[in-house]
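One protein chain is absent from this view; the other protein chains keep their places.
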Amino acid sequence: MSGGHAHALHIHGHSVVHRLPGHLKVAALFLFVVAVVATPARAVWAFGLYASVLGLVAGLAGVPVRFIARRMLVEVPFLAFALLLPLVGEGPFLEFGGVRLSEAGVLAAWTILAKGSCGVVGSILLAATTEIPNILAGLNRLRAPKAIVAIAGFMVRYLEVISGEMARMRVAMAARGYEPKAFWQVKALATSAGALFIRSYERGERVYMAMVARGYAGSMPTFGDVLTSTADVVRALALPGLAVITAAVALVVSG
Amino acid sequence: MSTSISVTDLTFSYPGGLKALDGVNLQIGAGERVAMFGPNGAGKTTLVLHLNGIHMPPPGRVVVGGTPLDDTSVMDIRRRVGMVFQDPDDQLFMPTVRQDVAFGPANFGVSGDELDQRVLDALGAVEMVHAIDRAPHHLSLGERRRVAVATVLASKPEILVLDEPSSNLDPASRRELATILKGLDVTMLMVTHDLPYALELCERAVIIDAGKLVADGGTRELLGDPDMMAVHRLELPYGFDLKAV
Partner (left out) sequence: MHIPDGFIDGTTSLGAGVIAAGGVGGALRQSAARLKDRQIPLAGLVAAFVFVLQMLNFPVLPGMSGHLLGGALAAILMGPSVAVVVVSVVIILQAMLFADGGVSALGLNLINMAVVTTLSGWFMFRLVRAPFRPSRRAVLGASFVAATLSVVVSAVMFVVEYAIGGVGGVNLFNVLLLMAGSHLLIGIGEGFITVAVVGAVLQARPDLVFGASDLRAEGSPRLPMKRFWILAGVAAAMLVSLTVFASSNPDGLQWVAEQTGLAQEAQGSLIATSPLSNYGAAGLSDGAGRIVAAAVGMVVTFLLGWLTFTILRRRSPV
């Protein structure tokens, strides 16, 4: 149940990781996460290795541990769920410090904790090292549907404009003493959301006009591709490749 | 002087039935800089939207540089008439300044090195080259206005139409924009409520009220006619002395 944030996670920098083309980084993240998810949870050593891979990338990119830790908060509801599992799970049970823990529950909790954390840190690293336009360009190159990427571009562009409008409305309401405590009081809030929708929509109409005025005729122009060198491909895919091999070994050994 | 924009008997109603333009006639010569005044809701934006075919005649006629505006000529006219909209947040819709400035010329078929050069030239003209890779929404309002001007300059228009270019700018940004606009070699039509700004930039002015063109003359003469000004809800800023400028 986490809300989002209007400010993306980007950290400005010029590291090797920052400089890699967006589509390679998106592909690398995907590969890495698939490897992590496919790894049997009992292969604890493999997760140690994944953690070091992530640590290495974070180090190369100069993304501070604190920053990552703070952003990992999005995971908390699921961690809470994970920590409950040993308590509510079914037998067989093991005794631990006088508490009866479900064996399956403990394993499940570990799975969620380990895999979820690897995934979320990987995603944070992508977002931290890649400017949003490069992520969009990357999705384009990875052949995500054109309409999706185009809509995403507009969404990213107007996210702050609209959240700013929303924030101003809420401030205006708070200034007049409005602070909802239960859902039967949210009507005013929601009515302002209605106004926000109309504003967003009408802005959409004006943006469309501005596009037409500059020759838009139904399809977004595509701008020159970033050149991708073999070296980039190797750099981007080396560590995820390692993760895939690790996952394969772990599957054979523990699977 | 050849005619750059010619509007004849232009009438327009919004779907709600409201008559926003009512038989407007206006001729603007090549290289002229013309200011357009009028109270809120007079129809200024509506008129301006006709000049590059966002709203289309008939009824009435719009001719740009000798070409009548119709379905076949509309793309060509959009290239030749650059529109700078009232709110730069509506105009700057791409993820980066570079892509935004490139949007127009790319649509008009420019590509490759020439496109890059166009982007650089246009940003150079408004002194915003340093912001080329930034996101438009991270710029200040003054910077966004300037980039908005660059987005149309990149298509090399013959005519520049600006809707309230100086609104909400701080005095320094307002001045910088004026310097940039003065330096451009284009025909210019500028909708504005900023009368001193118009006086500085435009030798000629027109007044629109309730969808009709009600006055056309020298900017200084119009601003110096107190009766005309009062009827159309125009006021010079407090303490402003026409004779002192």
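Read from first to last, the chains carry the letters A and B; within each, the first residue is number 1.
Note that a contact is a pair of C-beta atoms (placed from the backbone, for glycine too) under 8 Å apart; a residue touches a chain by one contact, two chains touch by 3 or more.
Treat the numbers as computed from the prediction; the structure is a model and nothing was measured.
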Which chains here touch the chain that is missing from view? A
Could you tell which one of A:135, A:213 or A:239 touches the chain left off the display? A:135
Which is it among A:44, A:195 or A:234 that touches the chain not included here? A:195
Interface residues of subunit A toward the undisplayed chain are 1-6, 8-9, 26, 29-30, 33-34, 36-38, 41, 71, 74-75, 78, 84-90, 99-100, 102-109, 111-112, 114-116, 118-120, 122-124, 126-127, 132, 135, 139, 145, 147-148, 150-159, 161-163, 166, 180-187, 189-191, 193-198, 200-201, 203-205, 207-208, 211, 218, 220
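We take it that only the chains that are shown with their structure count from here on.
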Using CA atom averages as chain centres, what separation in Å is found between subunit A and subunit B? 42
Over in the complex, which subunit A residues touch subunit B? Could you list them? 132-133, 136, 153-154, 156-158, 160-161, 203, 206-207, 209-217, 221, 223-224
Touch list for subunit B against partner subunit A, complex: 49, 52, 54, 75, 78-79, 83, 85, 87, 89-96, 99, 102-104, 106-108, 112, 135-137, 151-152, 155
